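Heads up, one of the protein chains got dropped from this complex, but the rest are sitting where they should.
Right after this comes subunit A.
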């Protein structure tokens, strides 16, 4: 519903805009058939950028199966399968990890949905969109599909609003006619609906309660256009506002909606290639200007967890091993980056958020940033192309260990880090409810600085360090007593 159109409207301007655009409207445009989706199941069949080589099934009573197992062992022994290692580099200025290799970009996106195209919403699709814009390609990028869907939806809303306005106008006309008749016959009571509204209230609402569907909106628009076409000849020169109601009020038409009424046409233009206009005679060969950007957690997971990513430094010379990546990312989890000489604390933001990232990845979830929804992570089952994220994760550190409450300063610091207000929580919770996700509060138990870290640098054994964090998830949602009464 157009709930948002509550702002006050300046009637005359609104009316003139709407009448102009109305005359522009033509007969209902048939909806273009949606292009068939690519086979997502096939493209995204690998959950992680690692190849697996399953053994043929071993059936004890079938000697042939043993042979085939042995054979597969033999082939792997003779020609071990090659595992891709993808290159990336760390850019210290932007504190981010970039992948520029084409093959690596595709692989990291298709196997596990890692990273984001720098010029795209998520999947690196800039090249495809650019080609399409220049008319070189027939396929549709996901951004284009979204845009098209949005413009369709907007059109529907406008039609619905127009339909409602028509209904109001007709009612006004009928009332005016009835008033004239009543002046003659001096019989007011017959048309006053207040009487029947009181006696049988069901009838009072009847004409108003019917829902406006897309079909009805289309019909209304068709009728409207025909009516306008019929009137066009006679009222060409007439003032367009002349035939409006004297009150000048429109229903559900705030200036925002009015101004957008011409948008459907412009949206269609957007979809058409703008590059139709004669540009340079011979367009230069199109280069992919886009690269994949990995978040630091993703990069560390790929490098340390899976070992399929080689992260080089900014000059792309030296390979950074996982043991030096960890302090690097910890430094860059602050702004400005911390001094390299400072040892990362156990509650370093990177360590806490990486523990959560690794935990959910190791369970098989596809974890992506949730900043658009005001949370830390979104959890996808299989991946964003298959379904919407069902869970939204906020991370709250927890300082339960006695070490953290030893001194007064430490306690105050911990309180500051783990305390959240109820207003913040409700805000996050309501946003998640609006987008139909469940809010997961993920508490991370922060360990005290370990003895091993004091001796030989905290990152000597990353696995040991990470296994000292512990994670507990709680799903929170609003409880509405009205709905659980049954």
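Methods note: contacts are C-beta pairs under 8 Å (C-beta built on N, C-alpha and C of every residue); 3 or more make two chains touch, one makes a residue touch a chain; residues count from 1.
The rule is simple: contacts and distances are computed from a predicted model.
Hidden from the displayed complex is a chain whose UniProt protein name, among "Putative tRNA splicing endonuclease subunit", "DNA repair protein RAD5", "RNA polymerase II subunit A C-terminal domain phosphatase SSU72" or "Cyclin-H", is "Putative tRNA splicing endonuclease subunit". Across the interface with the omitted chain, subunit A contributes residues 1-3, 5-6, 47-48, 50-55, 76, 80-81, 83, 85, 122, 168, 171-172, 175, 192-194, 197-198, 201, 204-205, 207-209, 245, 247, 249, 251-252, 303-308, 321-323, 355, 358-365, 372-373, 381-382, 384, 387-391, 396, 398-400, 418-426, 429, 434-438, 440-441, 443, 445, 459-464, 466-467, 469-486.
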